[in-house]
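Only a single protein chain was left out; the remaining protein chains are all shown in position.
Chain IDs A and B follow the sequence of writing; residue 1 opens each chain.
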Amino acid sequence: MIAYIIRRLAYAVPILLGVNVITFVLFFVVNSPDDMARLHLGNKHVTATAIEKWKSERGYDKPLLFNEAQSSSERFTDTIFYRNTVKLFLFDFGQSDSGRDIGYDISQRMWPSLAITLPVFVLGLLLTITIALAIAFFRGTYIDSWAVVICVAMMSISGLFYIIGGQFLIGKMLRLVPISGYDVGFSAIKFLALPVLIGVIGGLGHGTRWYRTIFLEEINRDYVRTARAKGLSEKMVLYGHVLRNALIPILTGVVVVLPSLFLGSLITEAFFGIPGLGSYTIEAIQSQDFAIVRAMVFLGSVLYIIGLVLTDISYTMVDPRVRLN
Amino acid sequence: MCVTLIGCSDGPLNNPYAASSSSEAVFYDSFRERPKHLDPVSSYSENEARFNSQIYEPVVQYHYLKRPYELTPLTAVALPEPTYFDPSGQQLAADAAQEDVQETVYRIQIQPGIMYQPHPAFARNENNGFQYHTLTAADLEHRATLADFELTGSRELVAEDYVYQIKRLVHPHLHSPIAGLMGKYIKGLPELSTRVAADEHANDSFVDLRAYDFAGAKAVDRYTYEIRLTQKYPQFRYWLAMPFFAPVPWEADAFYNQPGMKARNISLDWYPIGTGPYMLAENNPNRRMVLVKNPNFRGELYPTTGAADDASNGLLASADQRMPFIDVAHYSLEKEAIPGWTKFLQGYYDASSILSDSFDQAIQFNPQGEAQLTNVMREKGINLVTAVTTSISYLGFNMVDNVVGGDTERARKLRRAISIAIDYEELISIFANGRGVPAQGPIPPGIFGQIGGPEGINPYVYEWRDGHPVRKSVAAARELLSEAGYPDGRDAESGEQLTLYFETVSSGPGSKAMLNWYRKQFDKLGIQLVIRATDYNRFQEKIRKGSAQIFGWGWNADYPDPENFLFLLYGPNAKVASQGENAVNYQNPRFDELFVRMRSMSDGSERQELINDMTEILRRDSPWVWGFHPTGYTLYHDWYGNVKPNLMARNTLKYKTIDAQLRERKRGQWNDAVVWPVAALFVVLLISALPAWRTYVARQRAAAR
Partner (left out) sequence: MQIVFLTTDVLFFVLLTSISVYAIYASRREHLAAPWRQVSRRPLGMSAAVVLSAFLLVAVLDSCHFHPRLDGAENSDTRHSGEISSVLELLIAPLKNNFEKTYSAPFAIYAYAKETIEVEGGATRRDYPRLRHAGVHLRDPLERRSDIMQRSLGGVVLGLGATLAVVLVIVTLRARSTAGPWSESLSAVVSGRTEVPWRAIVLTVMLLAMAVGFCVRVGPYYHIMGTDKVGTDVLYQAIKSIRTGLLIGTLTTLVMLPFAIVLGIAAGYFRGWVDDVIQYIYTTLSSIPGVLLIAASALMLEVYMARHGEDFANLAARADLRLLALCMILGVTTWTGLCRYLRGEALKLREADFIVAARAFGVAHWVIVVRHIVPNIMHIVMISIVLDFSGLVLAEAALTYIDIGVDPSMESWGNMINSARLELAREPVVWWSLCAAFLFMFILVLAANVFADAVRDAFDPRLREAR
């Protein structure tokens, strides 16, 4: 098991290297270091020497990939790419272009993101499973078909509408919660209630429909028929057998998103003014802060790969027949 | 969920703040973008000045009430006056000609007894050494913010602190935006820059600037210092009012530049240290910034005189009282405009600008065309102040372009035709809800040199009719266009439709309508307008290279002097040739000659005449479509007092008052939660669950049978 995990993580290194190359190329094609300097120095009275200084201070005056001025291995190591990439692998994100320490900012902004994504994830999962199970109970009746219709209709509504509508109705018309903002500790609840509610509702349609098919698949299996033939009540069948067995595909399916919860959600955070990693990323994109965006891309990829490994592990835990090799 | 919500908050459910005692006067406001730099040497933008100006004190400030804008001493004993010297060191009269002056000296004396805010950089240990100037990694381990340093100290403000800050302007790590500009004026600044750059070592080390001998600024005694300029530059007194020339104690640099501080984001950029009425108590730019009263503040007095009707407007009620009046100022991050506006209406922000989309809700025009508050606003006790900003939003023609640019009659007529066709009155009414004044030239109202009335209009675009300026007709513009050789927008020779290119910075959803509008304006003349929206970088690059044809841009006054606007068209400042601020690359020798003379003059009829001549040259050549001067509208609740718009002064928080009890009462009235729809929703859900229940019961029965 441990050997397997180590092997998987080693396999992640070339992938992360690839990710780095892609983001690096994308951003330096877009943004010459000169552009970045101008953006950060403002627009009044900027001189060429100020730009040169800014660049040299941040190491952007070096060649991108290959340094002809240096000898031997330094030709590759004394470049922007090398300097930026190696540090990332050591999780040293360095300083953002505006001079703040990125690692520190990420560690601070991770919590507000989690404060939204985690409740959305947990509540959403519980609610959708409950509803899907109830629908599975009524399978074949008009309740089932109506529920599916409602689910498809809910899926067909853009997430933006949920957010705009929710904010307008609950925040502005009913005045039940503050429109936007964030606070730490217990008082955060009033700020989080609405985004969490919207997040849960937004994911309801898709989740319910998906879990319903999983339940129906289980219900049609032989062991369920056997159980029913033994005279077990429908409730017993559903809770005792179907739910337990259906949880395996459901849980192994959601494990992959678990690590990504740290990244927060871009649009919700922007709408509700929540200082999480999602809004951090958007701000970085808008201000073209290359260092932050690369750090976030790297982090995102790492978390994704961790998610994949977790999925594999969760398979072996629920089903001993699967062997890791 | 409702229960928990009610359980954890006191007051209205939607109160975004933690409970505060109503005896404290707290001011609530928002900020949209986190300030990038709070170090006075690099801070230049409005969103930074809002905080910095309450903390740092330059030697002079703008008078809060008087108009036209006027400087008054802040920490200085009296307004600094320049003395001029010729090459032989002979003192010259105050009206000496520009070319005779070899050196200008400002001798500035500051008041004794001014103390810095409490700050760990000043903290002393039992041996009277600095407690926190030799920190080790172990000392820093458990310290994440400035508040984690338990001890604080203070010190008296001395003239050397001002000199120290001027030296900081050229510190290689600080990137002061005005280092280049000031290098042209302050004696020896460029040399100092090279010396410091040569001496500075690693990234984190502290370069003690006190050790450098510098001709441009010197402390004469504990409370007096001198600044030496290499030429006559009367506008320099305005620079003295900006945070660039505020005092910074050397202890701050020694403290913040210790190893390990930067990795914790503890720097002068984030934790300012000043002598002003407020100090930054909390800096969490991801959420909020909190200013609290500086306990060491000396207690400035509220002005006793003001403009003509200030007394009747109640602005002198606080005269001669000790400022500041507000104890705490609480700024919350508000990225989106809509929530901010809603919170203002709910009473959670004390003042607000007006969203273009909410304009009709707040403002109506009376039959005379004056802006008034709507009844809804008045019933809430909301007040309105307006002021034409000292800025201009214009459309520039690149003068090095071979179609719209150049000093030919053909191009000039084309530019004038376009100037007439672009109906700024309509633009102001559609996109700014009437919040703006069409510009007649480069200088905005409220700044010396601009004149109103029939003499002040731009005769190439406007006519004076029935007591107000009226834009010339489109027919007149078409006439001009056909004289320029483009009848009906088609080249008279080739017959091809004239196509022009408009560069703009694309900015979100609102811009689409505006861009369509621009296209319609050119369409009036039969000209096809191609819009190229790019990001700000690309836009600037095009301007820099002179490859843009027509572009929209603006300028906001640094100080209330016509020089600050006319220099935008001064030939030697051309963007392409010398990377100056003359973005349209306008060159006119006569204009340049007049500009040099005008620059060093003091305000008076002679200067006015020069400016009139210059304005006429500009209007004739039309390098800009003069655009408009936006009007700032600010709404504020009636518990917020002493509000008067001041476009130059930023350190205005100290003048304001808050009536916390009134605010608490009104917030309560306005924020009754509406709970019944939620209850109704639950009932509906329950009812719709009934059929499911019936089916369930039926099934159970069937199974039991």
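As a convention for this text, contacts are C-beta pairs under 8 Å (C-beta built on N, C-alpha and C of every residue); 3 or more make two chains touch, one makes a residue touch a chain.
Owing to the predicted nature of the structure, the values given are computational and were not obtained by experimental measurement.
Of the candidate positions B:I531, B:L568 or B:I658, contact with the unshown chain belongs to B:I531. Among the residues A:Y4, A:W146 or A:F168, only A:F168 touches the chain that is left out of the figure.
Looking at B:W341, B:F397 or B:F448, the residue that reaches the missing chain in the full complex is B:W341. The missing chain, though absent from the display, is touched by one residue of B:Q91, B:Q321, B:Q497 or B:S688; that residue is B:Q497. Within chain B, the residues in touch with the undisplayed chain are 337-338, 341-342, 355-358, 360-361, 364-367, 369, 376, 430, 495, 497, 499, 501, 506, 508-513, 515-517, 528, 530-535, 538, 542.
In the full complex, chain A touches the omitted chain through residues 14-15, 18-19, 22-23, 26-27, 29-31, 152-153, 155-161, 164, 168, 213, 216-217, 219-220, 260, 263, 266-267, 270, 281-282, 285-286, 288, 293, 296-297, 300-301, 304-305.
One rule holds for everything that comes next: only the chains that are shown with their structure count from here on.
Taking the mean of the C-alpha atoms as each chain's centre, chain A and chain B sit 37 Å apart. Per the touch definition, chain A reaches chain B in the complex via residues 31, 35, 38-50, 53-54, 57, 95, 98-101, 104-105, 108-109, 134, 137-138, 141, 143, 167, 171-183, 186-187, 189-191, 193, 233-234, 270-271, 273, 275, 279-280, 288.
On the chain B side of its complex with chain A, the touching residues are 1-2, 4-5, 8-9, 12-16, 18, 36, 44-45, 172-173, 175, 177-181, 203, 262-265, 267, 269, 284, 286-287, 332-336, 338-339, 342-343, 346, 348, 535-537, 540-541, 558, 579, 581, 671-675, 677-678, 691-692, 695-696, 699, 703.
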